[in-house]
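One chain of protein is taken out of this complex; the other chains stay put.
Up next is subunit A:
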């Protein structure tokens, strides 16, 4: 578990170097990585290119190329992501009926549990666990927001914003 999250954190640092919001993600089946990615919003000018969506694309392409039914395939997927999936990604993962989602730190701005609990709208809900290496994930986010916007005012609350 920790190893997968470590890999997700590496991808998040990679995003940071590329001046993207540092979120990284790996998809696993039976303890094997089947897809990995990070945020690519700025590079694509598409605000929906979150790490999770990029991983979903990889899996869909893999299934298509190998004539696998993606609906069956996703049911065995465990998602490791450094930050709690946003409302959009949480909805996408629910639609796909992934088995489990394990995240690092909570997402106070967009979280699909923290800001709006989307599990209320779906018949299927995956297992959701947080707080795996949360400090490391949060440290990367802090670095990003410090770096890109030196003139931004200090957040009003003491709670860290993602």
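Basically, contacts are C-beta pairs under 8 Å (C-beta built on N, C-alpha and C of every residue); 3 or more make two chains touch, one makes a residue touch a chain; residues count from 1.
As a working rule, contacts and distances are computed from a predicted model.
Per its UniProt record, the hidden chain corresponds to "Probable inactive tRNA-specific adenosine deaminase-like protein 3" from the list "DNA primase", "Probable inactive tRNA-specific adenosine deaminase-like protein 3", "PAS/LOV protein B isoform 1" or "Dynactin subunit 6". Touching the chain that is not shown, out of A:29, A:116 or A:139: A:116 (per the contact rule at the top). Although one chain is hidden here, its contacts on subunit A can still be listed: residues 40, 43-49, 53-54, 56-57, 60, 70, 86-92, 95-96, 109-110, 115-116, 118, 120-121.
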